[in-house]
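Could you have a look at this structure, given as structure tokens, before my questions?
Then we have subunit A:
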Amino acid sequence: MTQKGRPLLEVDGLVMRYQTKKGEVSAIENVSFTLHQGESLGLVGESGCGKTSIAMSLMGLAADNARYHAGQIRLDGENLLALDENAMRKRRWKSISMVFQGAMNSWNPVYKVGDQIREAIDLHFNPRLSEAASKDRMVRLFEMVGLNPTMLGRYPHEFSGGMRQRAVIAMALSCDPKLIIADEPTTALDVIVQDQILKELKKIQDQLGMSLIYISHDIAVIAEVTDTIGVMYAGKLVEYGSTLEVFQRPRHPYAYLLLSSTPSITGPRRKLAPLEGEPPNLLDPPTGCRFHPRCPFATDKCVVDEPPLEDLGGGHKVACWHWDKVPVTIGASA
Partner candidate 1 sequence: MLKYVGKRLIQGLLLLALFLALLYLLLEAQPGDITQQLIANPQLPPEAQTMLRERLGLDQPLLGRTFNYVVNFFQGDLGLSFTQYPNTVGQLILERLPRTITLFLTATLLSYYLGFSLGKIMAWKRGRSFETALTLGGVAGYTVFYPWFAILMLWLFGFALNWFPLGKFIDVQEWTGAAVTANQLFIQLLVTAFIASFAVLAIHIVSRRLSSEDLGGRVRSIGTPLVIVAYVLFWWFNPNRVLVGDLLHHTALPVITLSMVNFAGVMLLTRSSMLETLREDYILTARAKGLSERSIRDDHAARNALLPVVTSLVLALSFVIGGGILTEGIFSWPGLGQMLLNATLLEDLPLATGTLGIIGILALTGHIIADVVYMYLDPRIRTSQ
Partner candidate 2 sequence: MADILTAPPVQPGEAPESILQEPLWKIRLRLTRRSIAANWKLFVSHKIGLIGLGVIGVFAVMAISHPILMSTVWDPAVYHPVTGYHAVKVDKLVVDVVNDPTTEVDLTTAQIQSNPFIEVGDTLSIPQQPAPPSLGVRAGIDRNGVEVSASHILGTDPLGRDVLSQLLYSTRAAFFLGMIAAVVTVFIATAIGSISAYFGGWIDTVLMRFADLILLVPLLPVLIVVSALFQISLPLLGLLIGLLGGFGGTAIILKSQALQVSVKPFIDAARIAGGGHAHLIFRHIVPNVLPLSFLYMMFTVTDAIALEATLSFLGLLSIPMSWGIMINVAQSQGYFLSGTDYWWLLIPAGLAVSLLAASFFLVGRAMDEVVNPRLRQR
């Protein structure tokens, strides 16, 4: 968060719920954050905490049964939620592109990888790029992500997992988006490839100066690529701040427990504190603070009153009544 550009993405009081037969499932509860140009934000939390719902809302691809009850998603000041499907379609990939969870299957098996990238380029460049220009662009993209450009003429099944993921990143970059959302892009890969790709992603992001939202359940991975971290629990943003701050001095008990349950190789030896209990049932979320059933610091107040997202200074925000009781973790670095 050293040099701030103008605000690129502003999510403001977003509330989204899924309409199901059993009732409303609360997926995103009053989430707000701002992302500046060139900045990277990590969203971390357990599965089902609403991170992917946020990503899908940003893309305008939330499931059919999703209902927005409040809030705005502004990209360059324009409210995306107010756009119709046609207008939104023009923004996709051009303004915001995405690297998906399980990118292994992101490729259509019957088309060549190059043709699938070209499809996006043909659609979003106005005037249309000439055949040679788009070919040239794809070659540069492939070189950027460390792939041999001859692979453009190959089919997805001829790529290894790591190569497919690199190609997905190349495709995400193909239309010069202002923002890339990466949703658990490395989960299915082995650790070494995972690390290579993370570094590659970080490098490209710095190089091209675009913004990045990185979504993962693994806080260590997030710390490696992002400037800012948002910790989500049960559809709410419970802690938000610079990566360094949150990582070294987590103030929310959930963030604290998440970090304590992650072993650190470089930091001092410490006992791992497991996170106990089950994620809440979002059909009927707990009252007050949603974390209270699993929280070691919970009091009666937590059961009744919902803590607001409070600024502790320096942009470090936390939603907890007892943030001052959370111990200070020392030296947990990635």
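By our rule, a residue touches a chain if its C-beta (ideal position, glycine included) is under 8 Å from a C-beta of that chain, and two chains touch if they have at least 3 such contacts; residues count from 1.
Regarding selection, all candidates are chains of the complex that A comes from, given by their letters.
This one's a predicted model, so the numbers in the text were calculated from it and none came from an experiment.
Going through 1 or 2, you find that the chain touching subunit A in this complex is 1. Chain contact summary for the complex, subunit A toward candidate 1: residues 59, 61, 89-94, 97-98, 100, 102-103, 105-110, 112, 119-120, 123-124, 155, 157-158.
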